[in-house]
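Only a single protein chain was left out; the remaining protein chains are all shown in position.
When the chains are written out, they are named A and B in that same order, and each has its own residue count from 1.
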Amino acid sequence: MNFLTYLISGISLGSVYAIIALGYTMVYGIAKMLNFAHGDFIMVGCYAIFSIVSATSGSPAGMILGVVAATVICTLVGVTTERVAYRPLREAGSPLAVLITAIGVSYLLENLALLIFGSDPKSFTPVITWSGISIGALRIQGVTIVTIAVSLLVLICLTWFIGNTKSGQAMLAVAQDRGAATLMGINVNKTITMTFAIGSALAAIAGALQCSAYPTLTPYTGAMPGIKAFVAAVLGGIGSIPGAMIGGILLGIIEILGRSYISSQLADAIVFGVLIVVLLVRPTGILGKKIQEKV
Amino acid sequence: MKKKLVSAVMTVVMTAAVLAGCGSKSASSDTFKIGVIGPFTGGAAAYGNAVQWGAKIAVDEINANGGIGGVQIAFQAEDDELDNQKSVNAYNSLKDWGMQFLVGSTTSACSIAVSEESHNDNMFQITPSGSAADCVNYDNVFRVCFSDPAQGAASAEYIGSHGVASKIGIIYDSSDVYSSGITDTFVAEAANQGLEIVSQEAFTADSKTDFSVQIQKAMDGGAELVFLPIYYSEAALILQQANTMGFSPIFFGCDGMDGILGVENFDTSLAEGLMLLTPFSADAKDDLTQNFVKKFQEEHDIVPNQFAADAYDAVYAIKAAAEKADIKPDMSVSDISEAMKGAMVEISVDGLTSSGMKWDASGEPTKEPKAVVISGGVYTLAD
Partner (left out) sequence: MKKIKLSKEHKTYIMVIAIYIIVEILMAAGVLSSHIKGLLVPMVYYAIAAVGLNLCVGILGELSIGHAGFMCIGAFSSAIFSNLVKDILPGGIRFLLAFVVGIAFAALFGFLIGIPVLRLNGDYLAIVTLAFGEIIKNVINAVYLGFDGRGLHASFTSASAMGLDAGGTTILNGPMGINGTPRDANFTIAMLVLLITLFIVQNLIKSRDGRAIMSIRDNRIAAESIGIDITRFKILAFTISAAIAGAAGVLFGHNISSLQATSGNFGYNISILILVYVVLGGIGNIRGSVIAAGILYMLPEMLRGLNAYRMLIYSIVLIAMMLFNWAPGARKWRSRVFGRFVRKEAA
């Protein structure tokens, strides 16, 4: 009985990781860059929703407006960041330089939020107010169901988009081989900008769901979930969209079960320990493709 | 070759200039200099900012009323990002500025690291909120808040002697000095009080979003009271999650819990019945508190918490002791510290966190924690 309760908690937490990991893996798989600022895009989205919901005193219309506005703002932030900070370095061909710049962007967003909104935590008004369903003594929260539904929807849409549209195919090509894609007449920069736009919009949605499930908001809200989502994306296999989803949910379940049955103090060590073991057994993650190295 | 020589010489000159440029600053002898250290950026920024703003209000008030013994106070605050080494850097930077009294550091571990330095320099240090036992190891260091062991023991004693509950669940932050310090002594004292600890579950700074396991374990153990020796930002999340899980025991916190009603947009009905042992409540009706809360809100738009109140009292304690010992701004840092050590044990300060606060030579304050219960969205004094 208790096991099922914990399992459901694990899935709730995992679904939040999963939706963040979906956005992460988009950027990570296609632009081949570790966007450490992704977690902070989530935070930007949350503050956008928070401000609009507060201004409209919590009306349902205000919430919808908030989520839409957050999506637009995050997309703009994502695309601008890509254009100003990442693209020049990508052209220089150094992935590490882009990584470091992403750290800089992460600091920048956190400290901007600190100056604008202050350091005090704010309580987020959940955008999902449905209390959920009960099966016997088991309760599944509304926000968990919505998060999983939204994650699945995003998963299906992304898979369709990448498989069936011209832009999606272009993304695949860029992910495979940037040079060859250019030769085939694909505008690599435009494709990567679009990847960032989608990834950042997903960050806004992930933010809305994360803060509905765990309603406290500070300038550092996105940092740790961002790292965990990165771990989830790697666990599932870098660049694999279903992998991100599975990785996220697994990570949540491992974290909760580890905490409940082994040790609450060592929960973090357990999560990362499992990650190491999985990667040793399957060096490219659960759904990752084995890439044959050629000379 | 010439070019290389030029560049080598340039490098040397520039290094020297950079290193020395920030050096000697003349100490003016017509003001007292009070320095504050705390985390103003990073995850703990809320606490550091509260300290710096609370101290600033006290300084402004004192300056407006003629200063310490007729001498105005200069004020400077430095960021330590919750890092011991940076806290020491901040201390050194303040020392260069000419600091004579230190209000800091805000957090325990930083405060311990800085006390090592202040002890070497014999600089007078009063930490508003460094609560670990080791913070006041040296005779030049005093504190305003309760020590962790005192809070843990006092909480268990209060729960036991008032018969609040007998089955206790604990949720604490095992990566935090403050939280684990209180937990240790609480558990020890609970045994003496005949309290049964049914669950003791931890979380860490890296995973503090989901508390369902910790709450579930307390629930399964049949806890009537859940002890939360943690800060209000995490406590707000725990209260929300316990509510959605349909668990409503008595929640009991320490001074870190103060501020929970000030979390912007927080549904205060969740905190109904929450008890906390705290020396300060922003809803107190006395003039001193109301005046302070009003000023704080005017300047910073938020309700002050106990960090701010502790810092405010720390500055007034400095004023009282400095006037008692008749300290002059042209005295050396070490002489000031010596005189302050003597004066601190003689003064009595009516502050925000207690009236008639006294200190003994160990650096600990004597004051009684007040048990406060939240009812109707405001703090009310429990008996």
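Assume a residue touches a chain if its C-beta (ideal position, glycine included) is under 8 Å from a C-beta of that chain, and two chains touch if they have at least 3 such contacts.
Here the structure is a predicted model, which is why all the values come from computation and not from measurement.
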Which shown chains does the hidden chain touch?
A, B
Residue in contact with the excluded chain [from B:I34, B:A132 or B:A218]:
B:A132
Sole touch to the unshown chain from A:T101, A:Q141, A:S240 or A:S260: residue A:T101
Considering the complete complex, identify which of B:V187, B:A282 or B:V372 is in touch with the unshown chain.
B:V187
Contacts of chain B with the missing chain: which residues?
1, 3, 6, 12, 15-16, 18-20, 22-25, 40-42, 77-79, 81-86, 88-93, 95-96, 109, 112-113, 116, 132, 134, 174-177, 180-181, 184, 187-188, 204-206
Touching the hidden chain in the full complex, which residues of chain A are there? Just list them.
34, 36, 85, 88-89, 91-92, 94, 96-97, 99-101, 103-105, 107-108, 111-112, 114-115, 227, 230-231, 234, 238, 263, 265-266, 268-269, 272-273, 275-276, 279-280, 283-285, 293, 295
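We take it that only the chains that are shown with their structure count from here on.
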Which bits of chain A are touching chain B when the two form their complex?
2, 5-6, 9, 12-13, 16, 50, 54, 111, 114, 118-125, 131, 139, 141, 210, 214-216, 218-220, 224-225, 255-256, 259-260, 264-265, 267-268, 271
Can you tell me which positions in chain B touch chain A when the two form their complex?
40-43, 45-46, 48-49, 174, 201-204, 206-207, 209-210, 212-214, 216-217, 220, 232-234, 236-237, 240-241, 244-246, 262-267, 300-302
